[in-house]
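As you look at this complex, bear in mind that one protein chain is not there, while each of the others sits in place.
Our next item is chain A:
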Amino acid sequence: MADEAPFQFLHNEVIQYIYKSAESGETENGRNIAKLENMGFRVGQGLIERLTKDSARFKDELDIMKFVCKDFWTCVFKKQIDNLRTNHQGIYVLQDNKFRLLSQLSAGKQYLEHAPKYLAFTCGLVRGALSNLGVKSIVTAEVSIMPACKFQIMIQKM
């Protein structure tokens, strides 16, 4: 849809910008991923405030996760998370079989090494959203065959 396009174009350009001046190398790459993740964090915080300002309090952690998988994902990516798994001990895995920000990159394994760049912002987005809902977490993502990917959320006890 046309109203998704501005964000996608901007997101791609932000990634190009963050990476352009950097030399390649493990530490540089790590720093860039962290920069992208931090940007996503701030955006996630702001977005979740707007999205939930009129909602009732969430019952529990699982309720929050379901909200992220359904409402939050739908608002940001126009679809829901396809699969949510948890070990009921603070680890949640969110699976998106057709992640919007990867579908333009490739279908399959081509450019796999670049996928993390396209996931960092979203990891931050989720971490920021959870943070403003009172949940401290670490969010990572993993991809094996694009455009499917998994986001892993580890709840941190405060």
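The working rule: contacts are C-beta pairs under 8 Å (C-beta built on N, C-alpha and C of every residue); 3 or more make two chains touch, one makes a residue touch a chain; residues count from 1.
Going forward, contacts and distances are computed from a predicted model.
Note on the omitted subunit: UniProt lists it as "Trafficking protein particle complex subunit", one of the names in "Sodium/potassium-transporting ATPase subunit alpha", "DDB1- and CUL4-associated factor 13", "Trafficking protein particle complex subunit" or "Histidine-containing phosphotransfer protein". Residues of chain A in touch with the missing chain: 2-7, 9-11, 13-14, 16-18, 35, 39-40, 42-43, 46-47, 50-51, 55, 63, 66-67, 70-71, 74-76, 78, 121.
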